[in-house]
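Shown here: the complex without one of its protein chains, the others still in place.
Moving on to subunit A:
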Amino acid sequence: MDFDPTILARIQFAFTVSFHIIFPSFTIGLAAYIATLEVLWVATGHERYHRIARFFTKIFAVSFAMGVVSGIVLSYQFGTNWSRFSHVVGNVVGPLIGYEVLTAFFLEATFLGIMLFGYRVPRGLHVFACVMVALGTTLSAFWILSANSWMQTPAGHEIIDGIAHPVDWLAVIFNPSFPYRLAHMVTACYLTTAFVVLAVGARYVYAGRYPEDGRTMMRMALGLIAILAPLQAFIGDAHGLNTLKHQPAKIAAVEGHWENEPGESGVPLVLFAIPNEEAERNDYQIAIPHLGSLILTHSWTDTIQGLKDFARDERPPVAIPFFAFRVMVGMGLLMIAIGWLGVWLLWRRRLFETDWFLAPLRHIWPIGFITILSGWFVTEVGRQPWVAYGILRTADAVSPVEGWAVATTLALFVVVYGIVFSGGIYYINRLIAKGPQGSAVEPPVGLPNRPLASAHKATRAAIDNPGE
């Protein structure tokens, strides 16, 4: 059988990166949530916050491990599968990834040890470790989104003999799409985590288990969602306008906009259609006139470039960005509705008795993951046929590795990740079923995490005092 290495490499990368992004999306928000709970615990003295923090720390440990191991894979795939990409843009993208390792990975991975196993360290040090882990995950997002944004909207570089060289590092890091993408993604991570916390809380409240902890989870999650979900709509709109300016072909695909009909004023908003790339038109289209112009140009009649304005080999595939965008927006609107309805019920003091609302909320946890994956499908597929926009085509970026080798590893990735992912979901679900009560955790076997344990008993007493 003949394998096309480029297609296989693309499937493999799409698979591994999609798998990976699920975990950081969750742990970025969860680290911030745990740090917040720890700070609240210290500030208010309520044991409840500590109990919830401990509970989510165990879930964090499992998720973080899956994020770490799947992330290491990616840092090598740039070389194994996309070696020409590494060679052509390595001068520019490399240091951004390098800074991610130095400022973020070591910080989070090292302080994680204290966060998970620092049972007897002074309370202040434990809170500090949680804050450092949260800081690490956020810095990691900063650098990797900077690198990704540079691939979308390259800036601050020059091309010498086909190789990108940095000219202005600030322009490279803060390239045109970066602030929008960073705000959009970090907000998305917080929303994703908030919905997981909301679902866990609803599960406990509905079942009448740990009702007090469940209510605290639901209150905190709904408050955040009610503010962040509508804010995210504005950030997303700004991000979209930024994309229209720098990557108009991507927006044309997202909108399913083939051409501006002569004599027609304004761009319609296509609610539903099946894009037909062969015939260069939409089938079964349902559209609202002028609304596209209103959203994209904030005017009634201005138009945007259609797909036909770009040569066929300059266009992204249409169907994936088109549908993924609609999934993302639909989920986003659902999030706003849930946030507002929930806060209203909370205000009317009816939330915890409203079973028709609680019952479905128990299963709402995947909504953030689905939305984030859809959003990335839009932006990554929409960047095609480029891997670094305008600099390097995806087809020219692939490694000189034979197809069968890529096919073999792809199959292995699918098997291994399938096992690992099922295991992860299963065990996280078990932790949730166990509940926060069992969280007065014993340290794992005899871990010497009680500083000065055997040698300096006097000091040990002093260390133990500020803790529990």
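Here, a contact is a pair of C-beta atoms (placed from the backbone, for glycine too) under 8 Å apart; a residue touches a chain by one contact, two chains touch by 3 or more; residues count from 1.
Simple rule for what comes next: contacts and distances are computed from a predicted model.
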The chain missing from this complex carries, among "NADH-quinone oxidoreductase subunit H", "Ubiquinol oxidase subunit II, cyanide insensitive", "RNA polymerase sigma-70 factor, ECF subfamily" or "UDP-glucose 6-dehydrogenase", the UniProt name "Ubiquinol oxidase subunit II, cyanide insensitive"
Of A:Tyr49, A:Phe78 or A:Trp376, the residue in touch with the unshown chain: A:Phe78
From A:Val17, A:Val39 or A:Val420, residue that would touch the chain that is not displayed: A:Val420
Using the definition of touch stated at the top, determine which of A:Ser18, A:Thr36 or A:Thr110 touches the missing chain. A:Thr110
For the chain left out of this view, which of A:Tyr99, A:Phe174 or A:Phe310 touches it? A:Tyr99
Could you list which residues of subunit A touch the chain missing from the display? 58, 61-62, 64-66, 68-73, 75-76, 78-80, 83-84, 86-87, 90-92, 94-95, 97-103, 105-107, 109-114, 116-118, 121, 163, 165-167, 169, 399-402, 404-405, 408-409, 412-413, 416-417, 420, 423-424, 427, 430-431, 438, 441-449, 451, 453-455
